[in-house]
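Just passing along the structure, written as structure tokens.
Left out: one protein chain. Kept in place: all the others.
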Amino acid sequence: MKFSTHTEASSPAQTEVALIVGGGPGISASCARLLAANGFQVAIAARSASKPVLLELAQHPNIHCYACDASNAAEVEQLFATVAADLGDPSLVIHNIDGRSAGIFRKGVGEADSSLLLDTLVNSALSAFNVAQQAVRSMRGRDLPDSGHRGTVLFTNASAALKGFAKSAAFAMACQAKTGLAQSMARELMPEGIHVAQVIIDAAIGVPQADGNRKHWAAGLTQDDNMADPDEIAQVYLQLHRQHRSTWAFEVALRPWNEKW
Amino acid sequence: MKFSTHTEASSPAQTEVALIVGGGPGISASCARLLAANGFQVAIAARSASKPVLLELAQHPNIHCYACDASNAAEVEQLFATVAADLGDPSLVIHNIDGRSAGIFRKGVGEADSSLLLDTLVNSALSAFNVAQQAVRSMRGRDLPDSGHRGTVLFTNASAALKGFAKSAAFAMACQAKTGLAQSMARELMPEGIHVAQVIIDAAIGVPQADGNRKHWAAGLTQDDNMADPDEIAQVYLQLHRQHRSTWAFEVALRPWNEKW
Amino acid sequence: MKFSTHTEASSPAQTEVALIVGGGPGISASCARLLAANGFQVAIAARSASKPVLLELAQHPNIHCYACDASNAAEVEQLFATVAADLGDPSLVIHNIDGRSAGIFRKGVGEADSSLLLDTLVNSALSAFNVAQQAVRSMRGRDLPDSGHRGTVLFTNASAALKGFAKSAAFAMACQAKTGLAQSMARELMPEGIHVAQVIIDAAIGVPQADGNRKHWAAGLTQDDNMADPDEIAQVYLQLHRQHRSTWAFEVALRPWNEKW
Partner (left out) sequence: MKFSTHTEASSPAQTEVALIVGGGPGISASCARLLAANGFQVAIAARSASKPVLLELAQHPNIHCYACDASNAAEVEQLFATVAADLGDPSLVIHNIDGRSAGIFRKGVGEADSSLLLDTLVNSALSAFNVAQQAVRSMRGRDLPDSGHRGTVLFTNASAALKGFAKSAAFAMACQAKTGLAQSMARELMPEGIHVAQVIIDAAIGVPQADGNRKHWAAGLTQDDNMADPDEIAQVYLQLHRQHRSTWAFEVALRPWNEKW
């Protein structure tokens, strides 16, 4: 087979479907808007489809919101079936769930609750596996296009994937488990034409506010620097999906210009 | 404080207690024998205390066997209390549980069962956390010795901690989650005088057989090369425990001379 | 300062200048063509400006060829001065020199010639430093634009940056030295608004031939798969340059779908 050209790879004849699992106001919302603006039909799923950010996104004609607890394998299977029926099979699947239990935040190993640690692993790493499994089953079921690229599975990950910080064992365990999943999938599935990659956000995300400033999603900080702009992150997700299969990146870590690392 | 000498650090006035969680015939048995031969009182815990290897180890006057499901936080708390009452608080705690569910072995991401994946995370990574938590609570409760070294927590890990292989996502997730735990603990606890390290066995373990050959624990192979000798691995665990706090190693990967990596 | 928008960052009012050091028919030629097609004035430098590929590139009105031995600090200083006078200061500088001495290829540590090893370090790692130094001096001399992004320095690197292979010590030394340079520069210069990154090509490069096939630059193979398409690689270089400073990637490894890693 000859190398297909970049143009062919990125301009399929029919509308592409993207499925984003995780419905926060940062990366998920930015990806939904960017993909819709680039002609995708976008499905976005969260535990509750009535979150304010989803209600706002649902105003867009090409963005469709779904409810799904991704830590439940059966619900994820149902989600993929519903999206396939509504929009078609997704060629781009994004897992963007943080999954940290609030009660375990900044707890040392001596203090953290074992059951909350398990919740964190289930909500983050197990949900990533559930989503990945359905994505693989769906993508394998399709004919191989001329580009040799069946589809893309992207995982969002965090600094803790690179380095386990003190008083953050549960999150480090969840993030590094996701890395293990992504690495194993990449080696298994890239030879089948499925691009697997993770994007590590080594930064706080700065979500735009009504006053034009950006705000740290968790800490309520308002600052302009040292926070990653989710609209810029979304560009990287789309670029990864559009990479030709001769040059697939597995991992990209993004950090602000003034981040210490 | 002056640097204590190596001799002082490795020769405490009173008998040391070691607790090994995981009771296989490879590393756990070799560590138990080596530590007992070096004057430790050794507690070794497995799901069933009536496993043949434990019955054999229990013949040694300084090796004591306990039953514990380490994935259950309450059972681990009880184990530490019992060992403390029987032998004293351990200054060396080793987590040596593989935890892979048999049903998930060599399964691809499309085929693996989500509930077996969760079992693997629970048996491997959650059990490691449960053991580590009790170790930290116990070690923090003691006065800081002159060496500045309260105790050592060691995790056994596998090749999948370094690299997620195809058709091995569950194990890669569990192993890398353990790395996240160990890294986070090391950064949190080394400044408190607790040495945390992981030993990555990038090899099959060759367990000695009656005929003098060694045997791969899982595959039933009989060969002499390209398998790690668990008696040699145990030496590294003891060396790590005896390291002076000015020169603590966090991670050691061991592999045979003819391993590809 | 408010976050500037993506559009502002990637569409400066005046023509941008790119300087590519290294003049091979693969990545350098593809970058030159892509950047010229995107409105850059492109300078490309090689030891000899009369290489066939440079003569061909020089047909393009926006591509300008220069002679420079990049292992010589004075020649590199002169190159930057000449390009600045001819085209203006570059906002994008690419170091794309392999630098391996032919005589050291596939030589074991016992066999390799010490002086050829030094040549490899000089041609690859020292030349990277010389180019980086002039880029930094030039970029620091300009006013900080509204985007907060003074310019980008990109290094091409190879698989040996990730892993030193047997019988390849000289190349592993050179590649990992380049990684050390890039890492140190990124930590030093990103806070000054200079984006530093390396692109690791974990693949053979497939250079297009007259018959429409692609050809491995070194081995003379003709194949379509398991080779990276340099036109696709060039897209990544341009994307890296256009990243907003809130989300800078430091390292991207690219490999074909069927590469073993």
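To keep things simple, chains are lettered A, B and C as they appear, and every chain counts its residues starting from 1.
To be clear about the criterion, a contact is a pair of C-beta atoms (placed from the backbone, for glycine too) under 8 Å apart; a residue touches a chain by one contact, two chains touch by 3 or more.
What you are looking at is a predicted structure, and each value in this text was computed from that prediction instead of being measured.
Asks: Going by the stated contact criterion, tell me the shown chains that border the hidden chain.
Replies: B, C
Asks: Tell me which of C:L117, C:M227 or C:V252 is the one touching the absent chain.
Replies: In the complete complex, the chain left out is touched by residue C:L117.
Asks: With the full complex in mind, choose from C:C175, C:V207, C:L240 or C:A253 the residue touching the hidden chain.
Replies: Of all options in C:C175, C:V207, C:L240 or C:A253, contact with the hidden chain holds for C:C175.
Asks: Looking at B:R137, B:K163 or B:R255, which makes contact with the chain not pictured?
Replies: Within the whole complex, the residue contacting the unshown chain is B:R255.
Asks: Using the touch definition from the top, which of B:P90, B:G110, B:G164 or B:G206 touches the missing chain?
Replies: Of the listed residues, the one touching the omitted chain is B:G206.
Asks: Could you please point out the chain C residues that touch the chain left off the display?
Replies: That gives, for chain C, the contact residues 73, 108-110, 112, 114-115, 117-118, 121-122, 125-126, 129-130, 132-133, 136-137, 140, 160, 163-170, 172-189.
Asks: On chain B, where is the contact patch with the chain that was removed from view?
Replies: Given the touch definition above, chain B has residues 1-3, 6, 148-149, 187, 190-191, 193, 195, 203, 206, 212-214, 224-225, 227-229, 231-233, 235-236, 239, 243-259, 261 touching the missing chain.
Everything below uses one rule, namely that only the chains that are shown with their structure count from here on.
Asks: If you walk touching chains, what's the least steps from chain A to chain C?
Replies: So the least number of steps between the two chains is 1.
Asks: What's the distance between the Cα centroids of chain A and chain C, rounded to whole Å?
Replies: Those two chain centres are 30 Å apart.
Asks: How many angstrom lie between the centres of chain B and chain C, each centre taken as the mean Cα position?
Replies: 46
Asks: Would you mind pulling out the distance in Å between where the CA atoms of chain A average out and where those of chain B do?
Replies: Each chain reduced to its C-alpha mean, chain A and chain B end up 34 Å apart.
Asks: Which chain B residues touch at least two other chains?
Replies: In chain B, no residue touches at least two other chains, as defined above.
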